[in-house]
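Only one protein chain is missing; all other protein chains are in place.
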Amino acid sequence: MTIKTSVTGAFLAAILSTTAFSGAFAADDTIKVGILHSLSGTMAISETTLKDAMLMLIDEQNKKGGLLGKKLEAVVVDPASDWPLFAEKARELVSVDKVSAVFGCWTSVSRKSVLPVFEELNSILFYPVQYEGEESQRNVFYTGAAPNQQAIPAVDYLMENESVERWVLAGTDYVYPRTTNKILEAYLISKGVKPEDIMINYTPFGHSDWQTIVSDIKKFGSAGKKTAVVSTINGDANVPFYKELANQGVKAEDIPVVAFSVGEEELAGLDTTPLVGHLAAWNYFQSVDTPANAEFIKTWKAYTKNDKRVTNDPMEAHYIGFNMWLKAVEKAGTTDTDAVLDAMIGVSVPNLSGGYSTMMPNHHITKPVLIGEIQGDGQFETVWETPGLVVGDEWSDYLPDSKDLISDWRAPMSCGNFNVATGKCGGKGS
Amino acid sequence: MNQTIGQTKPTSLLYLDGVSVSFDGFKALNALSFVVEPGELRAIIGPNGAGKTTMMDIITGKTRPDEGQVFFKGEIDLTKRDEAEIASLGIGRKFQKPTVFESHTVWDNLELALNRKRGVFSTLFYRLTAEDRARIEEILATIRMSPRRDDLAANLSHGQKQWLEIGMLLAQEPELLLVDEPVAGMTDAETAETAILLKEIAKSRSVVVVEHDMGFIRELGVKVTCLAEGAVLAEGSIDFVSSDPKVIENYLGR
Amino acid sequence: MYRILQILFVALCLVISAHVVGSRAAEGLGPLIDQLGSAKLSDMDDHITALAKTGDAKVIPVLEALGEGELYQRKSDGKVFLVKAQGADLLLVDPATGAGAGAAPKAAMQKVKVNNAVRRAVRSALGGLTLFSDDTRARLKAAQSMLQTPNADALEAIETAIAAERDGAVRQVLDEARAVTLLVSDRPEDQKRHAIALLAEGNGRNGLAVLTSALATADASLKPDIETAIARIEQTQAFWNAGQNVWYGLSLGSVLLLAAIGLAITFGVMGIINMAHGEMVMLGAYTTFLVQEVIRSSYPQLFDWSLAIALPLAFLVTGAVGLAIERGVIRFLYGRPLETLLATWGISLILQQSVRSIFGPTNREVGNPSWMSGAFELGGLTITWNRLWIIVFALAVFAALLFLLKRTSMGLKMRAVTQNRRIASSMGIRTPWVDALTFALGSGIAGMAGVALSQIDNVSPNLGQGYIIDSFMVVVFGGVGNLWGTLVGAFSLGILNKFLEPYAGAVLGKILVLVLIILFIQKKPRGLFALKGRAVEA
Partner (left out) sequence: MITSFLMRSFDRSILIAVAILVGLAMLVPALNLLTAPDHPLHVPTYLVSLFGKYLTYALLALALDLVWGFCGILSLGHAAFFALGGYAMGMYLMRQIGARGSYGNPLLPDFMVFLNWKELPWFWHGFDMFWFAALMVVLVPGLLAFVFGWFAFRSRVNGVYLSIITQAMTYALLLAFFRNDMGFGGNNGLTDFKDILGFNIQANGTRAALFAASALMLALCLILTSAIVRSKYGKVLVAVRDAESRTRFLGYRVEHIKLFAFTLSAMMAGIAGALYVPQVGIINPGEFEPGNSIEVVIWTAVGGRGTLIGPIVGAILVNGGKSIFTAAFPEFWLFALGGLFVLVTLFLPKGVVGTAGAYFARRRAELRGQAAETPNNLAVEPMAAE
């Protein structure tokens, strides 16, 4: 029994001492930045790169002299693809390590898990991944694409340039594909597509046997109308999906697949020769030909000491978010959350595709939308681009319950879900 | 012989008729018929694979026969019941390898074996009564283990485990006790004492003993059944059976 | 109409006197090709048609290069070249003359942009140009592209080609292409009716596509014919679909079998709940990756042999890792199966993180050798080569293992040790050694499975986790300790899954299979092929 007490005691001491220890480090000579990306577990495959990207950005900034005359210090934790652990680690970053802002999360569920923490402890999260929208929170800045910055332009492109009339919406069964497909379905129907020309299919995470579904797609595509697949298939499931497409001979010229979750990183695990011509919609491609991007890629390859490392869209989102945060802190002259939150809105920084991205009052940013075709070397080639920048629309106009909602975090409205129909904050406001 | 069995059925304690069972084509029991009378002490011998243990498995409900009848106390069909039910009916069984609850004390082993209500809630709220205490003390004395009552069963010697198991069977108060090789691995002194113990036990109930040790069986001095290839080869006194040429051929050897 | 006459003319000329025409048109070719470099994507179609009109044989490599993305424009003067990568530089070839034009740094060149529309235009232009090629395969490809993108303008060219065609296979495709094309043309009704009848005979999806769209626009008199033809094709397809489902089930089953077969040794025969089994599969896949890396950089001509080289290596590597695990950890845990679960779970975490640290967390590229790419048609079935080979491979591994266990002295020792360690040991078998080798064998087989699975799945540190539960289900369902049970279990679960999937969807189908397994275990607590016997439990 004495063992139990002493063990617990020792453990408590250990916890408290680490707390005190890291507390002692929280001296005033650095500004801390939290990095909350999974380094183990299922999401490590995507998120580890973002951790490296953040470390690189912080490193570069420190070479330029840091921020407000102080050095930036990265605090890395591993939430291990475990969603409740995300909340725990977020809390630890904010309340123990006293970081000024956190860059992190990939999956929607990890973001949902940490939201209350950032709200309660009043800190800042930058979320770099394309997501389903339907959210706008005071403490979160969404630097990835909302559905209107990715899905809708992609569908427009297919309709106009490939005259697609028949649609397969294939996705992994979780919130992002569900919502995106709901939005797309409503959008397609509003464009005159008949419901029987839309096939929706959901598969579990990590689905690896695509034989049946690919053959269903082929069958669906043989109805005499030009058919395309809009894929919101997530992460790991993509490689076997594309391998099956290639082997069953589904060619981009016949049934193009446009994906929203497949970037350079995912293609790195594939022989892309049979996939040439399949599409992806993003706000950034590594192949974008601008001096800023060339510089970024060069720094990245040098930082990772690996000539084969690729860059991708969420990395650019972190690049934009990080620079916006730097600018806002400089503008506010402090890292104090409320001041930075105010200063963030309207901040405009160069993105990597040759334009400027601006933080809008709804905490989403403006971005160009690029449609790229997969090339034999695992890169994308931009085949189409929105003429201007697209503002991220947090509450989709194509969902009945969210079309009346807007978000504006500027005083005096300061509301994430203002209903323009009832004129009240808080959803229906009734 | 069938006729005699037919007549004894209502009065006999255990009644097996034409029982057969096979495993993957191997006939472990082949139309075995066998009767035990109330109060009888019976020894069973037979070569390995003769079906001795399988017979016990069938009586205690562990194995279902492919065909044949098994009745207890004349009316109760044992082939339709499972182990726990059959045990509650009053058939106790001792395994070949001594099986006691090693992480319980000798006392707890007996307490668990005591013939009381065995449901979840009756055991949950069970309190040791003076009567039960006396009964356990009594059994402890019978199996000569009173001084070791607080020792863990795991720490008993092999012979002591055998005895403890017999004690547990006593606590169960069965009407029929099936004992599989009780003296295997015992010293001569222990063997002799075990024989006395079994005879004592058999005064108040029927006992069926399976054993290889002919000396031990001679010591018991009871009716002997010899099994071979899943059927009865010979039955009678030890001298009668051991002089049967078939038994000598099959089992005892020349 | 003018255009097809042109194509036809050109085609005929090509057959008769390609050289004469070719050299005569060559002067005009250069500027036409250069136009490709500066054209907008939307205008490309016209330029391609113009090029095709020249009918010059030299156009073929240019168009091919355009489709492959190997056509570049020199930034300095806007001239377009065929290129081949050579290190950091590009080797230029003048498309009009076919002569080398030196090398240029990548930065000085800009790729001619293509998209799917351009590729489609290239494909149909090439189809017209190569329909009369000397190369049978080129003609077949051309005929297939005609079949896939029916274009009324090409009808006469196809008919000419049919008349000239000697090769049966090409002829068959051409006939189908003609029927399909005829339906979209303005030919008379009886010809169309004929075409419909021809299409109804086949089972191709192309026919179905054309018929369905023709149904909307066809004359009232033709509609009944089309409808019966569609019904007929659908009927044949329904028949083939069932066959296709069995095939998918077999192929899923073979994957399950591969994943489970190593576990059937370590878990089924030895009783070790080996949670690190999936990681052995993963290590096998990474071995394949390493082999291919070396081959790519040093011996590219050996690429088609990469899997053959990787197989024994993967077996050795994972076998060695298995040996180390057995000697280091598991040998202390015999007789405590549930504790092997905890230890091997720990080992699996360590292996996963090691691979993540060494190779990085992202997917690694493992390519398909050419003999494992693509598909072929068998009746109405589409059979992909990689799946076919995986089934063959799974069965081969199974047979080899069965042979090893049942017919060799090593196998005899393994069975002896796992059945009764003490007796085996007293008979002079070195049990620790046999244990180690058995475990190494199971691990090695898992590694070989990894080589095969690298062909259809991600090669990432998480690879193994996706298979571990399924593998256990297969072994338990089939009956622990029985290799045939694993075989039957794997294939029946695979086929069951694939028959449920069309009705219940992939997710629900999988849930149903799991529930069925749970229920099945209630019915037969020791699996499909349980070992029966007296075996007294403790």
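By letter and in written order, the chains are A, B and C; residue numbering begins at 1 in each of them.
To be clear about the criterion, a contact is a pair of C-beta atoms (placed from the backbone, for glycine too) under 8 Å apart; a residue touches a chain by one contact, two chains touch by 3 or more.
Just so it is clear, the structure is predicted and the values come from calculations on it, not from any experiment.
When the whole complex is taken into account, which chains on show are touched by the absent chain?
A, B, C
Given that one chain is not shown, which residue among A:31, A:53, A:102 or A:115 touches it?
The one listed residue touching the chain not shown is A:115.
Which candidate, B:12, B:54 or B:172, sits in contact with the chain we can't see?
Here the residue in touch with the unshown chain is B:172.
Could you tell me which of C:111, C:171 or C:421 touches the chain that is not displayed?
Per the contact definition at the top, the residue touching the missing chain is C:421.
If I consider the whole complex, including the chain that's not displayed, which of C:154, C:275, C:321 or C:463 touches that chain?
C:275
Touching the absent chain in the whole complex: find that residue among A:70, A:138 or A:178.
Answer from the full complex: A:178 touches the omitted chain.
Looking at the full complex, which residue from A:72, A:87 or A:159 touches the chain that isn't shown here?
A:87
Just the residue numbers, please: which parts of subunit C touch the chain that's not shown?
With respect to the unshown chain, the touching residues of subunit C are 271, 273, 275, 329, 331-343, 345-350, 352-354, 357, 421-422, 465, 469, 472-473, 476, 480, 507-508, 510-511, 514-515, 517-519, 521-523, 525-527, 536-538.
List every residue of subunit A that touches the chain not included in the displayed model.
Touching the missing chain: residues 1, 3-5, 7-8, 11, 14-16, 18-19, 39-40, 76-80, 82-85, 87-89, 91-92, 95-96, 107-109, 112-113, 115-117, 119-120, 134-135, 173-175, 178-179, 182, 202, 204-205, 399-402, 405, 416-417, 419, 426-430.
What does the interface between subunit B and the hidden chain look like in terms of residue numbers?
Per the touch rule, subunit B residues meeting the hidden chain are 60, 62, 82-84, 87-88, 92-93, 95, 99-104, 108, 111-113, 115, 118-120, 123-127, 151-152, 154-155, 168, 172.
In the analysis below, only the chains that are shown with their structure count from here on.
Compared with subunit B, which chain's mean CA position is the farthest off?
The most remote chain is A.
With centres defined as the mean C-alpha position, give me the subunit B-subunit C separation in Å.
Distance between chain centres: 65 Å.
Centroid from C-alpha atoms only, then distance subunit A to subunit B, rounded to Å. What do you get?
Roughly 72 Å, centre to centre.
What is the distance, in whole Å, between the centres of subunit A and subunit C, each centre taken as the mean of its C-alpha atoms?
That gives a centre separation of 31 Å.
For the complex, give me every residue of subunit A touching subunit C.
It is residues 39-40, 42, 44-46, 48-49, 161-162, 173, 201-204, 206-209, 211-213, 215-216, 218-219, 221-225, 236, 239-240, 243-244, 246-249, 252-254, 256, 265-266, 268-271, 274, 276-277, 373, 375-376, 378, 381, 383 of subunit A that touch subunit C.
Using the touch definition from the top, list the residues of subunit C that touch subunit A in their complex.
These residues of subunit C touch subunit A: 41, 68-69, 111, 113-117, 119-120, 123, 148, 205-206, 208-214, 216, 244-245, 248, 251-252, 255, 352-353, 356, 360-365, 367-368, 373-375, 382, 384-387, 455-462, 465-466, 497-498, 501-502, 505-507, 510.
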